[in-house]
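Apart from one protein chain that is not included, each protein chain of the complex appears where it belongs.
We call the chains A, B and C, going by the order they appear; numbering starts again at 1 in every chain.
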Amino acid sequence: MSLYAQSLTCIRQDRLIFNAVDLSLNPGEILWVKGRNGSGKTSLLRILACLLKPATGIVSWNGTDIEEDPEHYKENLQYVGHQDALKMAMSARENLEFWSDYTENSTVDQALDAFQLQPIADHPTQILSAGQKKRSNLARLIACPAPLWILDEPVSSLDTDYIGLFKDLLEKHVRNGGMALLATHQDLSLSRVRQLDLNQISEVAR
Amino acid sequence: MAIDLHKYANPTRFLRIANAIFPWSIVTTVVLLATGLYLGLFVSPADYQQGETVRIMFVHVPAAWMAMSVYSMMAVSSAAGLIWKHPVADLSAKAAAPIGACFTFLALVTGSLWGQPMWGAYWVWDARLTSMLILLFLYLGYMAVWGSFEDQSKAAKAAAILVLIGAINIPIIKFSVDWWNTLHQPASVATMDGPKIHSSILTPLLIMGLGYTSLFVTIFIIRVRTEILGRRLRMLRVNQLQE
Amino acid sequence: MRSFLALLKRDMLLAYRQGSALTMTLSFFVIAVTLFPLGVGPELNVLARIGPGVLWVGALLACLLTLDRIFQADFEDGTLEQLMLGPLSIEFIVLTKIIAHWVMSVLPLIAITPILAISLNVHADGIWAMIFSLLIGSPVLSLIGAVGAALTVAMRRGGVLLSLLVLPLYIPVLIFGVASVEAAVALMPMAPHLMLLGGLSLGALVVCPFAAAAALRLAVE
Partner (left out) sequence: MNEFFEMGGYGNFIWSSYGLSAGVLIFLVIISVRQLRQVERDLAPLEETRRSFRKRPVKEGATS
């Protein structure tokens, strides 16, 4: 169960975002993708979550190219993007119930407990604060368990004690043989972290 | 090692061919149109039923032919663009659309100008004219799609999907309009066929048809060059920002 | 299969919760149809003559109003890309959304058509023909509409363009729909028209999910 990407190139709206990026990720590791705004962190993560096709280069999971068998690869990954994938007219519990039903799991209560969402679980997400919405979104990581977590700015609107909570969950996930790709500006001082700095790569590509 | 970004920005092969046949297409267009007009206006006799108005056919029928053949050409090149990712295919469809729209508009207007003396009304909901009107909407929809995407490569794919959906629907629309026409067939209307095509009318008609085709090729080459250079311009401008 | 039902249940629940959208569509349909007698004049035989056409055009335009919300809502809050990362293929997701749209938006329109048909003095068995033709032909409205909605989901002002793209493709449904009602009113066999409508629906059922899925893929990129 390892993720391996070779010479990835990304072109968005006729603009070269990054060029010839290689990375590999094995169970028990966290890869911290760093780089200033516009250096392509989000694009790289979306390519690895097969939401975006790279101009060149291949991404392989367990040695097989994800283009050949995307379904299998998608089962093993959970992607958390900038947007909270929550329907405003439904409550946090209903949202999580849908997601766990949709991915054929049934771990909603652990997810709500893990992110301490029980008190606000039944309010429509409309009236929740940004931090509460982000926690409901992150709770999907527990509601739909998957070995590979691809996280784009996961802690951006969380306050400090919930950042600590998320850090423990992330490290627990990695200790149990999971792996994570993390794009964030905050230094979470995680143990067992490798770094991939997109700034150097984009310089070379110029 | 870095991919040559400009590889698909300057498909020199296509431009070289286009430049080579460009002067020839101008010459054939002028020659064909001149002979077609001369034969049509001066040589061929007036029709015994419709009199002189039959001469409008020399401008109406070729325009209608071109309207339909340009749309099918756009469908073919869009399919090529989608399936083989050929860089110039979707640009050629984009370049051809305005020309096709002009031909459709001309077919409509000359059709109604021909209708006035024949039926006494500028617009008669005749099956062919109605289908032509719907085809014009399809052209306008296609061109509007290009206009409403910032990212040109997305616009290309969306427009390709739309023109293929349109192409599948054209025979269905044609069939349903003919069906609708026979349902509400007012007895008196003579259809657009007019007289059995006599050779003295057929020859100028065919020549005008070829003349319109080579005119299309000429304008098409100009517009495709503009599209290709336009994409190259966008790419250089965008990447120049980074250097 | 469980995820298909989960998605269907969620979409219907959302449509039910946002009932206001449905009432707006129905009220648009009622108002649009009642304008015609005001414009054309109250003579009953004239209304009977144009009734089927007015009802079909009204239903078609009302359905058009609901189309851009099929994918737009999920696209804006990031749900659509999460759905695409789920077990269902994109074509299946599109099909589920089309079914949900058809049940929650188009069926209510068909439900109130008889009342409006009476107001337009449409003959009794004409009303039955109207319901049948709408039931058989309306899947095409949702299917082709979904392709238009998928194409315009990533655009700035997609709504206006959606109608320009979709209406020309609705014309065959309109023609055969109205023809079947007029055949019923004139006591002629309406079977051929209904069969053609059924053919259109099945054809659209085969082509449109794939076209809409392709359009969605490039919108989510």
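Assume a residue touches a chain if its C-beta (ideal position, glycine included) is under 8 Å from a C-beta of that chain, and two chains touch if they have at least 3 such contacts.
Worth saying up front: this structure is predicted, and the values here are computed from it rather than measured.
Checked against the full complex, the one of B:L32, B:I56 or B:V217 touching the unshown chain is B:I56.
Touch with the chain omitted from the figure is made, among A:L16, A:L44, A:L141 or A:L198, by A:L16. Residues of chain B in touch with the missing chain: 1-2, 4-6, 46, 51-53, 55-56, 59-60, 63, 98-99, 102, 105-106, 109-110, 113-114, 116-117, 215, 218-219, 222-223, 225-226, 229-230, 232-233, 236-237, 239-240, 243.
Rule of thumb we're sticking to: only the chains that are shown with their structure count from here on.
Taken as a contact graph, the chains are fully connected, with every chain touching every other chain. Among the pairs A-C and A-B, the greater number of C-beta contacts is found at A-C. Relative to the centroid of all protein Cα atoms, the closest per-chain Cα centroid is that of C. Most remote from chain B, judged by the distance between CA-atom centroids, is A. Look at where the CA atoms of chain B average out and do the same for chain C: the two points lie 31 Å apart.
Chain geometry summary: the mean Cα position of chain A and that of chain C are 37 Å apart.
Chain A and chain B, compared by their mean Cα positions, are separated by 48 Å. Those residues of chain B that touch chain A in the complex are listed here as 1-3, 5, 150-153, 231, 234-235, 238-239, 242-243.
Those residues of chain C lying in contact with chain B across their complex are 144, 147, 151-152, 154-158, 161, 164-165, 167-169, 171-172, 175-176, 179, 182, 196, 200, 203, 207, 211, 214-215, 218-219, 221. Residues of chain A touching chain B in their complex: 7, 9, 11-16, 19-20, 55-56, 205-206.
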